[in-house]
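A protein chain is absent from this complex, but the other protein chains hold their places.
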Amino acid sequence: MLDASAPVVHQHAPPTSFIRKWVFSVDHKVIGKQYYGLALISVFLGMILSWLMRFHLVWTNAAIPGLQLISKNGAPGGVMTPEYYLSLLTMHGTLMVFFVLTNAPFAGFGNYFLPIQVGAEDMAFPRFNMMSFWVTFVAFVVLIAAFFIPDGPPISGWTAYAPLSAVGRDAGPGLAWGQTLWAISIGLFCVGQLLGSLNFIATTLDLRTKGMTLSRLPISTWAWFITSCIGLLAFAVLLPACVLLILDRVAGTSFFIPAGLVISDHLQPHAGGSPLLWQHLFWFFGHPEVYIAIVPAVGIVSHILMASMRKPLLSVKVVYSSMIAIGFLSYMVWGHHMFLSGMNPFSGLVFSFPTLVITIPATIITMIWIGSVYGANLRFHTPCLFSLGFISVFVAGGVSGFFLAQPSLDIQLHGTYFVVGHFHMVMGVAAIFGILAGSYFWFPKMTGRMMNDTLGRLHFWITFIGVYCIFMPFHYLGLAGNVRRYSSFVDDYLQPLLPLHKFITIAAFITGAAQFIFLYNLIYSRFKGAPAPANPWDATSLEWSTTSPPPFDNFGGRHVVVYHGPNEYGVSGAHGDFIMQDSSEPGPEPVPGD
Amino acid sequence: MSTIALQTDRGVRPAAQNAPALSGIWVAIAAITMAFAAFTSSLIIRQGSGDDWRHLALPGVLYLNTVVLLASSLTLEIARRKDAANLASTRSWLYLTFALGILFLAGQILAWYQLRGQGLYLATSPNSSFFYVFTVMHALHVLGGLAGFVYAIRRTLSPSSWRTTTLDAAATYWHFLAGLWVYLLLVLRMRL
Amino acid sequence: MGKLLAVVLVLIAVGSAIPILMHTWWMPEDISTHGHMIDRQMSETMAESGIAFVAAQLVLAAFVAMFGDKKDGRKAKHLPGGAKLVVIAAIALVGTEVLALGVFGKDAWAEVYFRKPVADAIPIQVQAEQFGFYFRYAGPDGKFGPMHPEKIDEGSQNFFGLDPEHDVESRDDIVSASLVIPMNKEISLMMHAKDVGHSFYVRELRIQQDFVPGLDIPMHFTATKAGKYEIVCTQLCGLGHYNMRAFLEVKSPEEFDQWLKQQSQ
Partner (left out) sequence: MQVVKVCTTLVAALSIAAIVTAAPGGGTVTGKVTYTGTPVKPKPIDMSKEPSCVKQHATPEMTETVVTGPGNTLENVVVYISAGAPAESNASSAATFDQKGCHYQPHVLAFEVNQELKITNSDQTSHNIHPLAKVNQEWNKSQPPGTPPLTAKYEKPEFISVKCNIHPWMHGYFAVLGTSHYAVSDGSGEFKLPNLPPGKYTLTAWQESYGTQTQEVTISGNETKTVNFTFTAKPY
């Protein structure tokens, strides 16, 4: 069935009609921008949701003017109801994890730059590529539709634990149609990602240009390739899970619903299902998903760091070997999300070990980065700042993993804000920093104009300090036993923690506001920015040896030939301290580790 | 897949742009295998979790369908071995394969009707649920394969656009579906 | 710019560490017999991770300060020892840490999950539901009456679906909205979920365990300090999740027996 897409890329001519050019385009560059745009919409939507939640948490009974216009049931008189808080929580998580952290660094930048970096004119299966975006787009629409149905969006969180997510309206508002829409949306999203991963893998394997050996692939391409291998297997498991969930919800089957449940005085007509089955399927996807979000960021940051440090990493091979190790291990650790889920306690220890071991490759990568900064000639442009900031937050989020990897500490920390702090730091903030670094780095190539560096730095400083003010305290709250996913804090022991929550909320408002600087910078620079040269950062990989923005076939009919590795920085080249991959000048002795 | 990678490692741009189709097929096969592995482990966990596991007699027609599907694999292989010289017979073999594929689907639908006849619906018991899930999911992939054939046959209409890898890819996928079906049949037979 | 970034990194490292060192927000005092193991483990992990975190930030700061703001042309240097050193260091440091945590960490886990409750532990059934906890004591006959889901009727406080009309064991069962237990006596909880997933969390007890519908999960602990503590739900269970709580009252054995008497009449 794959043949259905004509892979003869250099045969299709640039489309002329608006629809074929910008809407249903098969050009990987347009599709990449479409993914990036979708992620941009999602991330600001998700951020505004988090603002509403933070506001509600500290001013629980205060009215949010105008909210009742958005949802009459969700916010009578503007005061958010508990179920509406949970709806926002679910949508925030789903939007951020799926439509931002998966779409932007992987599908977005990957689509745009993977083919160029390997020297291809397009992806292996351009039509599948187009399908993959539009399926994802439909998934997005279906998800957002949940806001506009009477019951509102689901309230079961982005993990949609069964049976809460499976039993339907008895268990609460939003669990009727809202949850079904959610399941359909995620199912579609899986299809889109599978098509995407397929393209990434085939393109990397088969469309590399002359001289582009695997070891000459830029680190970012390595990251996207590894990510697509992870994603291929992860989403292939989430899809069946969604199918079974939908059947339980609409067809009356009992995959996840056991017998004898009495929900709102109503004895459920199900028997024999296993709630743990959902958790196993979901986390078998869910944990790799963390790496689907972070590995591309690791690649992007490594890629940018070398261009900013004007020297290669101590060893690029070690970095991508570690990424492969992480990807491999990520399939053996899903159980650490279920230490307290009533699994056989022995499996707790079994899952704990690989979880702790996975920190080794992560530490190696981090130490390689930090070690590489030694002796660098840092150029502090905005992409560089965000890359260095990435290292900092990646470490901050990583170390808290040590706690949660241990079942005995999970007894105290599971289900508290410590977990929230952990994954927001390491998966959310870190990945977002990777995305922002990539945005500032590649914007010139994608649009032909430079972004405003002053605004960029301002954006960086507020964001960098802001995220620490928001997410570090989460860990403290967790240590004090502050339970997550509460729409307000009624427990006596939580009252002393409210001031800290106020602080976090204020920090969140400021940091969030700073993101609009970025948005303004994007839009302003797109039209008014200084014209970008072909290679503004003196970088080496192939995307910089074509025009900004690249022509429809990426290299203007030229068949690029690659003579050098991607990391030839800090050498004496024709144009300065670097040698571009496709320049025929003689290269120096191979860089250590490559 | 690896062979192709090696070939390009020598720096030679693949001549036939169909090479991706072949490795793409293998990637797809990996994903599909993963999905059905997930379904299978769900079945095993589900069987252990409830005491409502009721044995279910598989409709006899399934075995007939198995034969049909395997036969279609055979005819496809014959078609594939033909060279560009005698496209006509290649095409006729492909048509036959296509017809057998349709026949297989018809047989599956018959099997579903037989089960309904016994009052076994999707939600009747975990066993019937899994039966329908497995067979329907497989049938969907067969449909995809048939769509591939339409394309492959179109490609074989003229010697100019004749590409063996197109057919190779379609064949690889089709044989995989046959193998997958045999596996599913065994699972259903042993577990349900 | 490099200096500035370095300063900010140092401030972040120090600023994050202070509340930890001062225990400004920390676990409450432990009132269980097994908790001290978890606390020790927590402190050790905190020390190791904390040092790793601060060290990483400071080294990064130092390098950024040293090698930032240089103009091009200077030959790029490499870290003495290069990648090999880094990899070995990482594996050595983290490897030992992992082993240490993995090995010593399992004691607390084993105490909570591998050890069977003692023979004379007080059996108590806890049912989690949207949105509250209800507790059942076997009563004088020491037997729990069977549960009949179809009989559940919260309007008449029949949360467990008991049928005293037909089941003799049910008649003397004591149902309470608070978990009242004697000090220094092991409690063996049977955890039952009535509708969806919930969780049982008492931070002072260092106990947290999910309720899984369809599974009855055993749990045991011993409280060592009298007082009133909060039991909260930590598994998202629906709109009332935030308000799903009950109180744990640890009493002296005498007070406990007295309380039981009151309840049974």
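Letters A, B and C mark the chains in the order given here, with residues in each chain numbered from 1 onward.
We adopt the following convention: a contact is a pair of C-beta atoms (placed from the backbone, for glycine too) under 8 Å apart; a residue touches a chain by one contact, two chains touch by 3 or more.
Quantities reported herein were computed from a predicted structural model and do not represent experimental measurements.
By the touch rule given at the top, the unshown chain touches A, C in the complete complex.
The omitted chain makes contact with just one of the residues C:F67, C:F131, C:F144 or C:Y201: C:F131. Across C:K106, C:H220 or C:R245, the residue that sits in touch with the chain not pictured is C:R245.
In the complete assembly, the contact with the undisplayed chain comes from A:P76, out of A:G37, A:P76 or A:P551. Not every partner is drawn; the one left out touches chain C at residues 129-132, 153-157, 159, 163-165, 176-178, 238-240, 243, 245-247. Think of the hidden chain as still there; on chain A it touches residues 60-61, 73, 76-77, 79-83, 169, 172-173, 264-266, 490.
Everything below uses one rule, namely that only the chains that are shown with their structure count from here on.
Chain geometry summary: the mean Cα position of chain A and that of chain B are 33 Å apart.
Distance between chain centres (mean CA atoms), chain B to chain C: 48 Å.
Contact with two or more other chains is made by residues 258-259, 273-274, 276 of chain A. Annotation for chain B: residues touching 2 or more other chains are 49.
Contacts from chain A toward chain B in the complex involve residues 1-4, 7-10, 124-125, 194, 197-199, 201-203, 205-214, 232-233, 235-237, 239-241, 243-244, 247, 251-255, 258-259, 271-274, 276-277, 280-281, 284, 559, 562. In the complex of the two chains, the chain B residues touching chain A come out as 1, 4-5, 8-9, 11-14, 17-21, 23-25, 27-28, 30-32, 34-35, 37-39, 41-42, 45-46, 48-53, 122-123, 126, 129, 133, 137, 144-145, 147-148, 151-152, 155, 166, 169-170, 173. Remark: chain A residues 81-83, 86, 155-157, 159, 161-164, 167, 171-173, 257-265, 267, 273-276, 309-311, 314-315, 318, 340-342, 345, 348-349, 352-353, 356-357, 359-360, 363-364, 366-368, 370-378, 380, 385, 388, 391-392, 395-396, 399-400, 402-403, 405-412, 414-416, 461, 464-465, 468, 472, 476-477, 479-481, 483-493, 497, 500, 569-570, 576-577, 592-593 touch chain C in the complex.
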